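Only one protein chain is missing from this complex, and each of the others stays in its spot.
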Amino acid sequence: MSSVTARIVVQRTSREMELTAVNLAPTLKGFPAGFSEERLDEVRRLLDTRRTGFSLEAPFYTDDHLFNLDMQAIFGQNWVFACSVAEIPEPGDYVTLDYGPYSLIVLRTDDGGVNVLHNVCRHRGARVLTEDTGTTGNLVCGYHSWTYSPDGHLIHASAPGEMEFDKACYSLKRAHGKIAAGLVFLCLAEEPPADFDDTAAVFEPYVAPHELAKTKVAYQQNIIEEANWKLVMENNRECYHCDGHPELACALFPTWGLTDETIPPHLEDVWDRNQQAQAALEYRCRRYGLPYEVVEELDTRIAGIRISRESLDGQGESFSADGRRLSKKLLGDLPDFRLGRCSMHLQPNSWFHLLGDHVVTFTVLPINAHQTLVRTTWLVADDAVEGVDYDLETLTHTWKQTNLQDKNFVELCQQGATSPFYEQGPYMKSEYQVEAFINWYVTRMREHVG
Amino acid sequence: MSSVTARIVVQRTSREMELTAVNLAPTLKGFPAGFSEERLDEVRRLLDTRRTGFSLEAPFYTDDHLFNLDMQAIFGQNWVFACSVAEIPEPGDYVTLDYGPYSLIVLRTDDGGVNVLHNVCRHRGARVLTEDTGTTGNLVCGYHSWTYSPDGHLIHASAPGEMEFDKACYSLKRAHGKIAAGLVFLCLAEEPPADFDDTAAVFEPYVAPHELAKTKVAYQQNIIEEANWKLVMENNRECYHCDGHPELACALFPTWGLTDETIPPHLEDVWDRNQQAQAALEYRCRRYGLPYEVVEELDTRIAGIRISRESLDGQGESFSADGRRLSKKLLGDLPDFRLGRCSMHLQPNSWFHLLGDHVVTFTVLPINAHQTLVRTTWLVADDAVEGVDYDLETLTHTWKQTNLQDKNFVELCQQGATSPFYEQGPYMKSEYQVEAFINWYVTRMREHVG
Partner (left out) sequence: MSSVTARIVVQRTSREMELTAVNLAPTLKGFPAGFSEERLDEVRRLLDTRRTGFSLEAPFYTDDHLFNLDMQAIFGQNWVFACSVAEIPEPGDYVTLDYGPYSLIVLRTDDGGVNVLHNVCRHRGARVLTEDTGTTGNLVCGYHSWTYSPDGHLIHASAPGEMEFDKACYSLKRAHGKIAAGLVFLCLAEEPPADFDDTAAVFEPYVAPHELAKTKVAYQQNIIEEANWKLVMENNRECYHCDGHPELACALFPTWGLTDETIPPHLEDVWDRNQQAQAALEYRCRRYGLPYEVVEELDTRIAGIRISRESLDGQGESFSADGRRLSKKLLGDLPDFRLGRCSMHLQPNSWFHLLGDHVVTFTVLPINAHQTLVRTTWLVADDAVEGVDYDLETLTHTWKQTNLQDKNFVELCQQGATSPFYEQGPYMKSEYQVEAFINWYVTRMREHVG
């Protein structure tokens, strides 16, 4: 009998531990706020029985509760790309950022840094700033005029007769913010993952020469994809599907994932052209002192990263049909347009293409289990003149088309995942970065649910 | 060991009690119909740990299950304002009313009373009346022509050969209805709260002189606010935010919640003007035999009520830019246009402004946890002629604008409440009626969940 008693006691204890350990965000949408021990057991089972080399089981793509867990474990704990400094160049410039249940203000400070504040008034919970982007001094909530300093301190609340009201207790809640090589990141965790600075040190030599502080936003596109955010990410992490991107395929060599041993006969000519272009690119990088090495750390660190510099076809300068530059102004102090693309992937939700003439940043912002906002931003030199140095339609054509094609692909996968007859499928060798993304995700989730 | 046994037994017993006690509405949307003991425990914990003087925890504003509990405990148990007699002046006139999972018919009877019937055919469950408003004799379901008398008795069902079919068993289900001073109320509970008649006795001296039976509907506005119904109510119960209502601020004195001690220097002139106008208003009320005293019983009774008579700025007659009357016809046997506004707040979901020239009624009808219908109705003297005695746009301008401004405010709060970083905020002293609303709500919920 004592075993029965013990068992009950253990269960209750583990549950209470869980309520402490997992429900860090106790008011996460839905109620009860967190997860019953039964549901967590089911998640643990799904994580434990995950087949290496295969896509996830369907609930990871379709289930509302698992989405909430993603928001806690992934988007509530890790460094997330917010914007580039080109979007908030001056002190007081801000963007607001909404994803999952979160709402944030990313505000440039007088010293060139960044404040990240939760966009929730401490009085009655109203959104404080309601525009996507703007410039502000103090932050004034439109409901009752509670007024906060740019670093979130409550400095004015008209509350006559409230003798005991201590404004110091009602600052806007803060999150962590960092700027590295002109890229702005935020983290909602109390104790952010410590390895971000190491990752930033890895990517700075690649990104810094493009001098994002001297760029401007040429265009920003927001599209909603009817798919789970992980399917959006998986799609980004392979080019096995790139036959479905005719515009992009003009610039890329169609040899993605192939090797000397596996190149098929009909691609041998292209392979040779690619090898020559890649050798020339390496030569130029070495001559200019630009880093060239591939970094492959997508699932070997928390702030996972991959960087590679890849030659482009044709003129090798940009994402155009013939590989020619799309903006006439070189970025930063770059010495040459012919730098191919430096592609950087960061976990959990961003990627970047850095070229001689422009930069494209991508952020994946989950809305719910079934919908995801993908934000694409084109940056050009801040002295480039639209219509003179670049044509906006031409500049954005390739990735606008590619994004729409990708939207279609991931939506077909989302539909498939709702079928009870969906089964985990095998990743091919050329999909090793998808596998790395999933490895990273599963590791983070395991850490979170214990 | 015996304690373990006892504990299990107690749990099972309490659960069965709960199924009896709480699930009064066994088919409430969603399944299982009611709440597991675990969920109820969570609600009890949230209610028990409620911080006095602070807004509610987020799940009360966002959670679908708590919304269902609101529908049971608040809208299923209390007297709810349905309409005024101006909307159903003649026998056979009806309005249909939908809120939460409920659908009702409010039908004027031959004797001037009101029948309240559930709008659910007893045959196959179809809506019996499908229009928002109209006039009917017997009620005929459009599906199979089952026909009910105005008091709900099934009087015809073409059922040839149904010898054993007893029509007496299939009356439309009835709810309680009452008319007090021309205001129509309904209650879905088997045993309605007994103190409603006391409350009606309180408000009748204030409302009766406006003689609603001699008014007509000038305009009715239905707007959907993307917010929980409680945020809509909280917004109504304070004027701390009234700087956000420029049109309304023309008529109101901007001194809401202030006292002699707390009035700031720049408002001293206004304060004096307000004090004088209020004294004049009191004098007129006393002379005309109109009640003037403030009633403050929002959370000290079940049928909670607040009434106050407040002077208006300018001419002091109506909600216009200069305080002048908006309709030329005095209501009822009122002796004077200069009566300010008599404002009445009722729990759980209505408020009223009674003026010399018109009356505005407001009903808050929850749709789901995130959406609420707000219905505003402008009443003028039944012999007032549009275009002659009143201009419809001018009559409705101030509250149409104010409603849109309020919609924006509460929607910003709803968005805020979805953030895991939302935290209960402090009510200011001038928000004491918000606090009273929440006290009332929490008390009702505690009674309901035991």
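Things worth noting here:
Chains here go by letter, A and B, matching the order in which they are written, and residues are numbered from 1 within each.
We take it that a contact is a pair of C-beta atoms (placed from the backbone, for glycine too) under 8 Å apart; a residue touches a chain by one contact, two chains touch by 3 or more.
Since this is a predicted model, take the numbers as computed values, not measurements.
Interface note: of A:Ala279, A:Val385 or A:Leu412, the residue touching the hidden chain in the full complex is A:Leu412.
If you put the hidden chain back, the residue from B:Pro101, B:Gly304 or B:Gly425 that touches it is B:Pro101. The chain not shown here is touched by just one of A:Phe165, A:Tyr219, A:Tyr292 or A:Tyr422, and that residue is A:Tyr422. Remark: the omitted chain is touched by one listed residue; of A:Arg51, A:His156, A:His241 or A:Arg287 this is A:His241. Residues 1, 4-5, 8, 24-33, 36, 76, 101-103, 118-127, 130, 142-145, 157, 159-162, 165, 170, 173, 188 of subunit B touch the missing chain (whole complex, contact as defined above).
Even with one chain removed from view, subunit A keeps its contact list with that chain: residues 1, 4, 38-39, 42, 55, 57-59, 62-66, 234, 240-241, 243-244, 257-259, 261-264, 409, 412-413, 415-423, 425-426, 428-430.
Going forward, only the chains that are shown with their structure count from here on.
Remark: subunit A and subunit B have CA centroids separated by 46 Å (rounded to whole angstrom).
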